[in-house]
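With one protein chain held back, the other chains of the complex are shown just where they sit.
The chains carry the letters A and B, assigned in the order they are written, with residues numbered from 1 in each.
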Amino acid sequence: MIEAPNKRSAQIDVFVGQPGGMLKALHALQSQSEANFLSPADIKLVASKFGVPVAKVWGTVTFYSLFATTPRGRHIIRVCENAPCHVVGASDILAALEQHLKIRAGGTTTDGLFTLEATSCLGVCGVAPAIMIDSTVYGNLTKEQLPALLAEYRQEAQA
Amino acid sequence: MKSLNELKSLRERLEKGQQLAEKPLRTIIIGMGTCGIAAGARGVLLAIMDELAAKNLSDTAVTQTSCIGMCEKEPLVEVVVEGKSTLYAYVNGEKARRIVLSHIINGEPVTEWSVERALGGRV
Partner (left out) sequence: MKYYRAHVLICSGSNCAIKGCQTIKDALVAVLNKHELQSEIKVVDTGCLGWCEQGPSMVIYPEGVMYSRLKNSDMDEIVTEHLLKGRFVHRLMTQSTDTLGLASPLNMTPFFQKQRRVVLKNCGLINPERLEDYIHAGGYTALATALDKYAPEEIIAMVLDAGLRGRGGAGFLTGKKWSYTKAALGEPKYLICNADEGEPGTFKDRLILEGDPHLIVEGMAIAAYAIGASKGIIYVRGEYDLSIKRMEQAVLQARENGILGEGVLGSGFNFDIEVCAGAGAYVCGEETALIESIEGNRGEPRFKPPYPAEKGLWGLPTCVNNVETLANIPAIIENSPTWYRSLGTENSPGTKVFTLTGNITNSGLIEVPMGITLREIIYDIGGGIPQGRRFKMAQTGGTSGGCLAEEHLDLPMDYDSLASHGSSLGSGALLIMDDSHCILDLTHCFLKFFVHESCGKCTPCREGTPALYKLIGKMTAGQGNQDDLELIHRLARTMQDSSLCALGQTAPVPVLSAFRHFWPEVEAHMTGNCLAHKCFSGRGSKHDH
């Protein structure tokens, strides 16, 4: 569903004129987007509101890993692949997720529920290997725990 | 607050308050840092609240703190009864319910789940 442009516009009005407000506006737009991403229309909107070239907004959006420019699933699964998780078996976790969800890192499930992303350190190495689903971190993971964990999100989506 | 003196008097009031106030008989403190939450502290919190409500234990206070540094042992739950503290490691919902039954109701700490045991590694 594409929302009416004036509604999207209202979501970022408070940031216009704030010093450094553009990143905040982008955060706000993405968090209120159905498909968890910033569309070309969003980027044009931000450019015109802040009076900067579209290229500058585009450059900023693509610089940061928390922003996406293609539609993503309802839930974003981030798997840390840095050394502290790597030495305690993170690659097994990623492989198990890929197998279970039938997608590769970077992909979105056909039902649009999950997007799988390999990411840099999440800062919860004390409970490595760890993954993050949206803003919730799950640690001390074994691949056996994954199906039950994902089932919770599926159930919630059906309810 | 307007000055150092005011801060001092507030601190004294707080200290006195802690001494005078009806202290709860028992306190359960749950580690709710990101690592605790990542290891399942929310589920533990819910299980404890649920068990306390089911057993009508309104004199037991439940509170939270953040990470103490033993992230790998999370979820950590500290039970303080009459000033004596026991810190439990690797707590899950089921263990939490048993801790309430055994430690809070019967006054018997579940020593095999204490963190001192867990410091040798996961059992």
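Basically, a residue touches a chain if its C-beta (ideal position, glycine included) is under 8 Å from a C-beta of that chain, and two chains touch if they have at least 3 such contacts.
Model, not experiment: these values are computed from the prediction.
With respect to the full assembly, the chain omitted from this view is in touch with A, B. Within the set A:I93, A:L122 or A:L141, the residue that contacts the chain not displayed is A:L122.
Check A:L29, A:I77, A:M132 or A:L150 against the missing chain and you find that the one touching it is A:M132. Residue in contact with the omitted chain (choice from B:I37, B:L52 or B:V77): B:I37. Even with one chain removed from view, chain B keeps its contact list with that chain: residues 1-4, 6-8, 10-11, 14-15, 18, 31, 33-35, 37, 63-73, 78, 82-87, 107, 111-112, 114-117, 119-121. By the touch definition given at the top, chain A reaches the unshown chain through residues 19-24, 26-27, 59-60, 63-67, 81-84, 86-88, 91, 94, 104-105, 118-126, 128, 132, 135.
Going forward, only the chains that are shown with their structure count from here on.
Taking each chain's centre as the average of its CA atoms, chain A and chain B sit 34 Å apart. Looking at the complex, you find that chain A touches chain B at residues 123-127, 130, 136-140.
By the touch rule above, chain B contacts chain A in their complex via residues 34-35, 37-39, 67, 71-72, 74.
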